[in-house]
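A protein chain is absent from this complex, but the other protein chains hold their places.
== chain A ==
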Amino acid sequence: MNKQKLLGAAFISPALIAVIVFFLVPVILTVVFSFTNMSTSTGILGGEYQLTQSDLDDLSGAGVSDEAITLLQGAGYAMTDESLTAFETEFGKTRADELAQKFPDATFDSRRDMERALKELRTDPLRSTRERKAAAELFRQSILGQRYETKDDFANAVSALNISAADTQPLTEVAYTGWTFTTQNFELLWQLPATWRYAINTVIYVSLTLVFNVTLGLFLALSTFFLPDRIAQTFRTIWFLPRILPPVLYVMMWQWMTWDQGFISSLLAPLGVDRIDWMRHSAVHGWTVLVLINGFVGASLGMILFSSSLRAIPQTQFYAAQVDGAGRWQQIRYVILPQMRWPILFITSYQTLSLLTSFEYILLSTDGGPGRQTEVWALAAYHTALSNYGGNLEYGLGAAYALALVIIGIILSAIYLRFFNFRELVAKPRIEQ
């Protein structure tokens, strides 16, 4: 018995590790990330401490006293080794040596003083004002633009400027370039009108596609069930292909159908219809094509599943119905449909979840266009976190979008577990040789 337990553990652990790393950890991380401001500019690992010129404007808003800001701005000019080295590389060794000799370790309060000192150069004078200005800048003592790897380094640099401890705390927060924890993602989601737009789009998309899918899938399964085998097989193959063809290829075919020089336009042009992009011309065009693209693939799945449930109905029931004089409609109404209740329910709920969360076909076809009119929730998450034209990918905000879907996913799959007996719903996959 113990040996068997060991075997069980050994057999299940590789799969378990994979599931933990790529399911459990990502679920937890989605929650964590959605409470951060992580983005391309903060990086995903820890950050550094750096104050820039543009940060100065934000400082008073962050609660830093004006005194400290002045100290940060003008910390004076000094003849330090670093500044002299920088001066040497720009303006030559003779000038640097002369400067070091004339003003050993000197400090200057203002730029005017610093420039006056630079005018003192005799052997190789700096003649133009512009040059002297640039040279003076090299001696400015400031922590602006400096990178500090740890918090302590930064704090030391700040206290060297005589900035009070009270100001150091808010300064450090502004200076930190890494990500921090925040709830602003959810506040933003709540406030942005676009959020509601995406939610409504998602509802439109899911409900329209779902109705189309299930009806067409059911029709395909029923019609091919009554037809002679060879004809039925031909139609099943036609409708099975969208499901196994690579999505990139399948959507390209639709692009070819709908673009302004494509099949539909070329077909209608002789009839005097304007050539338009049938996929992106308006929101209505976009939605129609999207529902068709997804609907054909979904109907394909529906057809396969419904067909296999149909074949599971004992033939004797049909014979009995025929003997009782039932026509085809009555057979469908009284024999087939009552037995198809569970498969229909299953397909409906399964596809609800999959349509809510998948964005592959929309990304490949309209990509949310025209404008943002066909942007659904899952695509918005993708665009926010993984692909946008601005270039700053907002992982935190994207994770907040995704979190909504993850939660819906967990709840719905838990409901499935509770209410559906999967084993009875799905015909056992068994392949006879």
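The working rule: contacts are C-beta pairs under 8 Å (C-beta built on N, C-alpha and C of every residue); 3 or more make two chains touch, one makes a residue touch a chain; residues count from 1.
Basically, contacts and distances are computed from a predicted model.
Q: Given the choices "Maltose/maltodextrin transport system permease protein MalG", "Na+/H+ antiporter subunit E", "Response regulator receiver protein" or "Cytochrome c oxidase subunit 3", state the protein name listed in UniProt for the chain not shown.
A: "Maltose/maltodextrin transport system permease protein MalG"
Q: Please identify, in ascending order, the residues of chain A that touch the omitted chain?
A: Residues 3-5, 7-12, 14-16, 18-19, 21-23, 25-27, 29-30, 33, 38, 44-45, 216, 220, 223-224, 226-228, 231, 235, 238-249, 252-257, 259, 261-263, 266-267, 269, 275, 292, 296, 301, 304-305, 307-308, 328, 350, 353-354, 356-360, 363-364, 378, 381-382, 385-387, 395, 398-399, 402, 405-406, 409-410, 412-414, 416-417, 422, 426-433 of chain A touch the chain that is not shown.
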